[in-house]
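Note that one protein chain is taken out, while the other chains of the complex remain in position.
Going by the order they are written in, the chains are A and B; count residues from 1 in each one.
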Amino acid sequence: MIRSSELDRGFMREVMAIPGGENLIKCWSCGTCAATCLVRRYDPTFNPRLILRKAGMGMRQEVLSSREIWLCSACDACYPRCPQEIHISEVMKAIRTIAIAEGYEAPGPFAEVDTALCSGCAVCTRACPYGAIERQPVLVNGEERMVAQVDHTLCMHCGVCVAACPSGSITLEDYANDELIARMGAGGWLEEGSYQQGEATEPRILAFVCQWSMRSDAEWATLDAMQSDSLRIVNLPCSGRVDPGMILLALSQGADGVLVAGCSEGECHYKRGTYLGRSKVALLDTVLAQMGIQPGRVRFVELGAFDRGALPGLIAEMSAALKQPAVTVA
Amino acid sequence: MDKLKLAVYWASSCGGCDIAIVELGEHLLELAKLADIVFWPCAMDFKYSDVEAMDDRHIDVCLFNGAIRTDEDEHIAHLLRRKSKVLVAFGSCASEGCIPGLGNIKGPDHALARAAFETPTTDNPERVMFAPRYAMPEGDLTLPALTVQLRTLEQVVPIDFTIPGCPPNHEQIWNAITAVVENRLPEAGSLLGVDPRTVCDQCPRTRLGKIQVERFFRPHEILPDPERCLLEQGLVCAGPATHAGCGALCVKAMMPCRGCYGAPDGVLDQGSELLDAIVAGMAGESDAEIRRVVSTIVDPVGTFYRFSLGASLLHALKKSPLESGQRCETQRDGARGEGEHA
Partner (left out) sequence: MVDAARHPKVEILSYSEVERVDGYIGNFRVGINRKPWYVIADNCTGCGDCAVVCPIEVPNTFEMGLAPRKAIDVPHGQAVPLIYSIDMDNCIQCFKCVTACGHRDAIDFGQQPEYVELDVGSIIVATGFESFDPTVIPEYGFGAYPNVITAMELERLDNSAGPTVGRLVRPSDGREPKSMAIIQCVGSRDKRFNEYCSGFCCMYAIKNAILMKQMIPDMEISIFYMDIRTPAKGYEEFYNRAREMGIRFVHGRPSQITEDPLTHNLYVEAEDQELGQVLELETDLVVLSAAAIPRADAGEVSTKLTLSRSPGGFFMEYHPKLRPVDSPTDGIFLAGAAQGPKDIPASVAQGSAAAARAARVLSSDTWEIEPIIASVDENVCVSAKGTKCGLCVPACPYGAISCVTGEPAKITSAKCHGCGGCVAECPHSAISQDHFTDAEIVAQLRALLQDNPEEKIVAFMCHWCSYGGADMAGTSHFEYPADSRGIRVMCSARMDQDFVLEAYRRGAGMVLLSGCHPQDCHYITGQQVAAKRFDRLQQAVERLGISPERFRVEWISAAEGEKYARVITEMSQTLKSLPKEQILSENRGARDSIERRLRRWKASPQMAELMAVAGDDLPGGEELS
């Protein structure tokens, strides 16, 4: 039971006083945001409507100390659908600002920088959609150097920096480079011969799939069931995490083609990760074309909010295209 | 103390690595005290038969520069491997293919055809192709044949260490030699003569970090700000994806790094790491915009893999290791050049 005497009516005003939090008062708990939220699909404890309701009711302690307020990645899928035009991610940020001031911390995981390896090139700073990683002067092995440091209040663990770092100095729990390579080749999948080499009956495709582009457990289950000698799925936190080196590794071993599935333009869960994923594939395409490698061996496909169940069809399309005789440029 | 038996060989190379050793300057006098040069065909009058006559593992350290482009290079690589205790891939050609490695884009037949038939100054109306074997009344003349793909030293024989660079920085060369002499070698397979981390660590330019580049430029197209990071100004600087060791020489001279010191430790493939780094700072929030920005990078293979194509994963994509070592088509036995004397 919630006693009204335990509620802090001023908390709502506190949140509303922070730029971005002004519209909290307009929320009438219609639940559209909760039904849209992709984070909620995978973590049912996260409910944006409930957080706004609790904040509005004045449940200050409960809201500030919760881990849920840190889970919103500001993908803003809910914002255009809110009938009260509330910029929900901004309200979350306002709440977080208060929480940080009171000493609360985000739960993680966070990207981690090996400061001994980091050269301070700032590539990660450019990659990060949240401005969460910047160079700071740090004492490393007795020497002060400018190295990348991750801001735990901002890092959304999208993994884009891990791929971007050209010296392999950044890692992320579950999505480190060697973990992904292990998953790609688990069970010797990459050691089996490819269709191109005449050693398989169907083209063998490695699919890197952004976990947010698949909208439900049911879709993942369908995809999982399709894994076989001809199809290997590796999920990524974001298509921006894809590493062209791993694509080339796969192609130079047993894979005929590599498919990268990411979110549609404007729908990236981490703001611009999908553009990074596409850019890598686009640039890699020009490299492969110049080398005279058969076109179409690397593809980026986009999945939008309404493209339910579309991925198996896209994989089949790619497979059919790879069966066409190779047209190599001399 | 016994003097070090030192060998230096140049396979398919430009000779710059040998000059780099000469650049040791006064250190050469010390070198002369520490080592006996038992084989250096570029600098002194040595023959293959000298090597063949040695016992196996007679040579203490062999600095092998140049890539494996011909069957002669391969033959000598095997020979020197047998005859050396420590075989070092010296310089970018030997360690990653370097500029000659770019020949793998179109392959040697293409290059030979261009040289034989298509250059502006070629006058070859009968279309005579270079042949590996030319019959003369006195006997057959032979030339080393080009293989299907250029390979690095490591792709042909096992090596012990690598000294990267095009050429390796002469200070670094001296560090490596003293490490050998003083028996301070790191574990087998390591790089010698390098500094930790990447070129960016040694680059003095300021980085703002949040720049999104709208288009890329070739070095002659703009005059960059001397204080700011070149990557942030739209030049493709390979610094972030290149091992440190040269002291950021080119960058300090207003030119973007080309990546000649090779990949940073532990990464899969230098070109793809550089590609990743470039994409991070690229503008483009739609497929059309991305295409436009990408189109401003002229010669992507040459840009990303200028020095490392020979060692890259792309290399493995094109031809299998077995096929790579075969003679290229126009150089096979039985391939006759037109107009050959009977």
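In the analysis below, a contact is a pair of C-beta atoms (placed from the backbone, for glycine too) under 8 Å apart; a residue touches a chain by one contact, two chains touch by 3 or more.
Predicted model only: the values in this text are computed from it and were never measured.
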Inset, instruction - Please identify which of the visible chains the hidden chain touches across the whole complex. - result: A
Legend entry - Selected from A:Glu85, A:Glu173, A:Asp224 or A:Glu317 as touching the chain missing from the view: A:Glu85
Legend entry - Positions on subunit A contacted by the hidden chain, ascending: 28-36, 40-41, 44, 47, 49-50, 78, 80-81, 83-85, 216, 305-306, 308-310
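As a working rule, only the chains that are shown with their structure count from here on.
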Legend entry - Euclidean distance of C-alpha centroids - subunit A vs subunit B, Å: 37
Legend entry - Of subunit A, residues touching subunit B in the complex: 116-127, 131, 134-135, 145, 160, 163-168, 177, 243-249, 251-252, 265, 272, 275-276, 278-280, 282-284, 286-288, 290-293, 330
Inset, instruction - In the complex, go through subunit B and note every residue touching subunit A. - result: 105-107, 110, 196-201, 207-212, 229, 231, 239-241, 244, 264-269, 271-282, 284-287, 290-291, 293-294, 297, 299-301, 304-305, 312-314, 316-318
